[in-house]
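Here it is, the structure in full.
Just one protein chain is left out here, and the rest sit where they should.
Every chain is named by a letter (A and B) in the order it is written, and numbering of its residues begins at 1.
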Amino acid sequence: MTIPAIALTGISKRFGPVQANRDVSLSVAPGSIHGIVGENGAGKSTLMSILYGFYEADAGEIAVGGQACRIRTPADAIALGIGMVHQHFMLVETLSVVENVVLGAEGGAWLSGGVKRARAELARLSEQFGLAIDPDAIVGDLSVGLQQRVEILKALYRGAQILILDEPTAVLTPPEADQLFALLRALREQGKTVILITHKLREIMAITDRVSVMRRGEMVAHLATPETSPPEIAEAMVGRRVLLRVEKEARPRGAKVLEAVGLDMVDARGVALLSGIDLTLHAGEIVGIAGVAGNGQSELLEVLAGLARPSRGVIRLNGQVLTSADRNPSRLRKLGLMHVPEDRLRTGLVTAFPAAENAILGYQDDPVLGPGPFLSPATIAARARDTFAAYDVRPPDPGLKTAKFSGGNQQKIVLAREIERAPRVLLVGQPTRGVDIGAIESIHRRLIGLRDSGVAILLVSVELEEVMALSDRILAMCGGRITGERLAGEADERDLGLLMAGVTEQAA
Amino acid sequence: MSAAPIELPRWADTALVPLVSVAAALAVSGLVVIGIGESPLEATALLLRGALGSAEGIGFTLYYTTNFIFTGLAVAVAFHAGLFNIGGEGQATIAGIFAALACLWLAPLPGLLLVPLAILAAAAGGALYGFIPGWLQATRGSHVVITTIMFNFLAATLTVYLLVEVIGKPGSMQPETPEFAAHAVLTPMHKLLAPLGITLPSTPLNSAFLLALAALVAVWALIFRSRLGYAIRTVGANPRAAAYAGISPARITMVAMAISGALAGGLAVNEVMGVQHRLLLDFTAGYGFVGIAVALMGRGHPVGVALAALLFGVLYQGGAELSFDKPSITRDMVVVIGGVIILFAGALDGLFRRAVAALLRPGRAA
Partner (left out) sequence: MDAIAIFAVVLDSAIRLSVPLLCAAMAGLWSERAGVVDIGLEGKMLVAAFAAAVIAAQSGSAWAGLGAGILASVMLSLVHGFAAITWRGNQIVSGVAINMLAAGLTVILGNAWFGQGGRTPTLEGAARFGEITLPFAQTLREQVPGFGLIYDEVISGQSAPAYLALLAVVLTALVLKRTRFGLRLRAVGENPAAVDTAGISVAGLRYSAVIICGVLCGLGGTYLAVSQSAGFLPHMTAGKGFIALAAVIFANWRPWPALWACLLFGGLDAVAIRLQGVALPGIGQVPVQAIQALPYLMTVILLAGFIGRSTPPKAAGLPYVKER
C-alpha cells in the first residue's frame, strides 16, 4: 500500500459550545483527487483549516507523506507542501497578480528578484497547465474565475504538492467550473494531490477518485467514487436519522396568497443568484424548499421578505402586485407577511438587548406598545411574559439578555414574535437550526397548527427530513433555480436528493 | 489576547469596569503628579476642597458639570447609533454662532420669547452641523469621524471670520461680539434662587444647569423609552437586524447625528448665553473632547453621564483651585485625566474587562 499524502487521525476541534470536528480520520492517496462532501456546517472547512494550520486541533494527529507533524501556522503547512484555495479568496485586490503570487514567498528583501523569478515561473506554469494570465493585471479587475486561478498559482508557486480547494465552484459559472476541473485533472497527471471540498454531488461524481462524507462534525463514510452513486452519497450526507413524525392531517388548501413570477437576482459580480423563480403559496399549506445550502434559498427568502431587491420579476400578495414602496419589511408586516429569518443571531435578534425588546423587533411602531412616540416597558414586558409562557420560552424572563438564552429558546422568541401577530403568510428559514430536540418538536407542532389555521407557510431548511415531514408540497432548488416539485406523499429522499443535486427530470 | 467577548455580570459590566478603569486613570495621573514633585494626596485634598468645600466652589463645579453633561450626552446619543461623533466642538461652535445671532438680531423681542428662541437657535445650529456629516455618511459614504474632525476646524475658522469681519464688536481688539442685551441672557442661579430665600454666592452657574438636567431626562426617555430610541439602539447594535425590522440605518444615522449636534449645542447655551453673554473665540475650550471621556465612562447611560460629568466638573473646578496653591499642577491635568480615561475606558476596554473577569473568578484567571 502506498503511503498516504495526508493522514488525519482522531481530529477534534471545538469552538465554544460547538463541536466542529469530532474524532475525524481521513486518508488521502497521493496523486488523487479526493472529495470531501457534507452539508454546510458539517465541519469540512474547519477540518481543512486545521490541516492548513489556520487553527490547531484540540486532539488528533496529522501525518504528511507518512511523517507525523504539527502544523501550527499556515507557514508550517506551506513548508510541508500544502496549499489552500479558500472559499473567500485570500487575495489582495489592489495588488497585481505577480505581487499576490509572491506575497509571503518574496525570496529576498527587495522585490525585483522575486518578482522576476515569479514571472518566469508563472510563464512556465501557464505553459504547463494552460493557466494563461497577465502577471501585471490588478487582481480586483479580474473575473472571479481568473482570481481563483491566481489563488491556485499562488499555491503552486510555493511548491504545493497537496492542494486543498474549499467550495471552488461556488462562485464560478459552469464553463469556468469545467475549466477548473480540466486543470485539476492536469494537476493529478503531474502527481499532485487534490482535496476538493464541495457539497455538489455532480462535481464529486465528475472529478473525484474517492469521496469522504462528513455530517455534523463527524466523518461518516469513505467511498470510492466509481463504486458509489449520488443517492448513496446524498443519503450519507443527510443521514438516516430517526424519522421525524409530525402529526399532520391532509387539508384542502385555500386561496392563493403569495405568488412570485419570474424572479431573477444577480449579485454585484454579475453571478446569477436566482433565475426564473415561479412560486405560489396557498392559504393553509406549507411549501418546503429543499436544497443544499447556498443554492438560492436564502436569497429567495430575502427577496420575498423585502430585504433584497430582485433584478426582475413580480410578487403578488393577496392578489395585489407589490410595488417597490411595498417591498420593505415594515410595510410587508402590515400586509400580513411575517418572516422568521434563517440567521436569527445576525438578522432576527439583537442579542445585546433584553429578551422583551427582541419580542417587539419589527413591531416597534405598533401603537399598542405605548403612547404616541413612546414605548411602555411595562406593556412590552407583560406581553413578552405572556407569549414566553405560551411558547414555553425558558427561562421566562423578559429582562434577561437575549444572548444568554439557548439557541432553541432564542428561536422560540423569534417565532413567537412573528406568529403572535396573526400572519397571513409566514416565511420561515431554518426553524430548527441549532435547536435541541425537545424544542424542535414544539416548533414543528406550532408550524402545523398555523397551517391548520389557514396561514400560508414557506419553509426553507437544509434539513431534508424536516422539509419532508412538514411540507404539503416540496420545491427543490439548485443553482438558484427550482429544479422540481413534489407533493408530500410522493417525495422520497433519493428522488429529492437528485433534484437538489441539479439532476433534473429530463437528465435523470 | 482573545477575540471572544468576555462575559461579565451586568453590575460588573455597567459599574465595576468603568470604576476600575477610572481608578486606574486617576492612579496614572497620580504618578504624573509625583513625577512633577508634588504629593498626590495633598493635591487630591486641595482639589476636593476647591471643588466641594464651599458654596462658591460647588457653584463653579456645577457650572462645569453643565458643559460636560451636554457634550457627554451628545457623544452618548451618537454611540447608541453606533456612530462616533468627535465633532462636539464644531457643533457647539456653530450653535454658539446661531445663539449669538439670535440674541443680537432678535433683541427687540421680550426676554420670555427671545431666550427660548435663542436656545432653539443654538440647538438648530448644532443639529444642522451634526446632520451634515450624518447625511454625508448615509448617502455619500464618507465616514462621520473624519468629516466631524474637519468640521471642527471649519467651524473654528468660520467663527474667526465672522468675529473679525462680520459681527465683531466695533472698535474692539478682541474677536468678540458686542455684549447681548440684559434680557437676552440666562439667569444666574444665585438670582434665580434668591426669591426662594436661598442665597448663593455669585458664580457662573446659571439656568442652563436646569436645562442640562432636563436634557439628561429627555435623553434617557428618548433612548430607553421611545420608539425612535429603540430604532437608534437597534441600528447601533445590529444594523442587519435593523433592516430586517424595517428600520432604515441611513435615516437613523442622520437623525442621531442631528440630535447629537443639538445636544452639543447646549454647551453654547451655557457658555455664550449663560456666562459670557457674547460670542468669543474658542469658547468650547475642549469641553467637546472631554465629552467623549464622559460618555465612555458613563457607558452611554444618562445616569452614568451625569456622574461622569460631575466628576469632571469637580476635576475642573478643583483643578483651577489647585493650580492657585500649586502652580506646577495646572488645569491641563484634567485634560490628561480625560485622555487616560478615554484610553482606559474606551480603547483598552477589552484589557480592563479581562482584568475584572479575572478578579471576579480568581480560580480561572485568564
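Here, contacts are C-beta pairs under 8 Å (C-beta built on N, C-alpha and C of every residue); 3 or more make two chains touch, one makes a residue touch a chain.
In this text, all values refer to a predicted model and were calculated from it rather than measured experimentally.
Enquirer: Which residue from A:Val64, A:Ile78, A:Leu196 or A:Ala469 sits in contact with the chain not drawn here?
Expert: A:Ile78
Enquirer: Determine which one of A:Leu111, A:Ala137 or A:Leu183 touches the chain that has been left out.
Expert: For the chain that is not drawn, the touching residue is A:Leu111.
Enquirer: Just one of B:Gly30, B:Gly111 or B:Gly339 touches the chain that is missing; which is it?
Expert: Missing-chain contact among the listed residues: B:Gly339.
Enquirer: Given that one chain is not shown, which residue among A:Ala29, A:Cys69 or A:Leu103 touches it?
Expert: Residue touching the absent chain, from the options given: A:Leu103.
Enquirer: Quickly run down the residues of chain A that touch the omitted chain.
Expert: Output for chain A: 15, 52, 54-55, 73-78, 84, 86, 88, 90-95, 99-100, 102-106, 108-112, 114.
Enquirer: For chain B, which residues touch the unseen chain?
Expert: 1, 3, 32, 35-37, 84, 86, 136, 140-143, 145-147, 149-151, 153-154, 157-158, 160-161, 164-165, 286, 289-290, 292-293, 296, 327-330, 332-340, 342-343, 346-351
Keep this in mind: only the chains that are shown with their structure count from here on.
Enquirer: Measuring centre to centre with CA averages, how many angstrom lie between chain A and chain B?
Expert: Averaging C-alpha atoms per chain gives centres 46 Å apart.
Enquirer: Under the touch definition given earlier, write down the residues of chain A that touch chain B in their complex.
Expert: Touch residues, chain A against chain B: 16, 305, 307, 328-331, 333, 339, 341, 346-353, 357, 360-362, 364-365, 369-370, 373-375, 377, 401.
Enquirer: So in the complex, which bits of chain B are touching chain A?
Expert: 4, 10, 221, 224-228, 230-231, 233-234, 237-238, 240-241, 243-247
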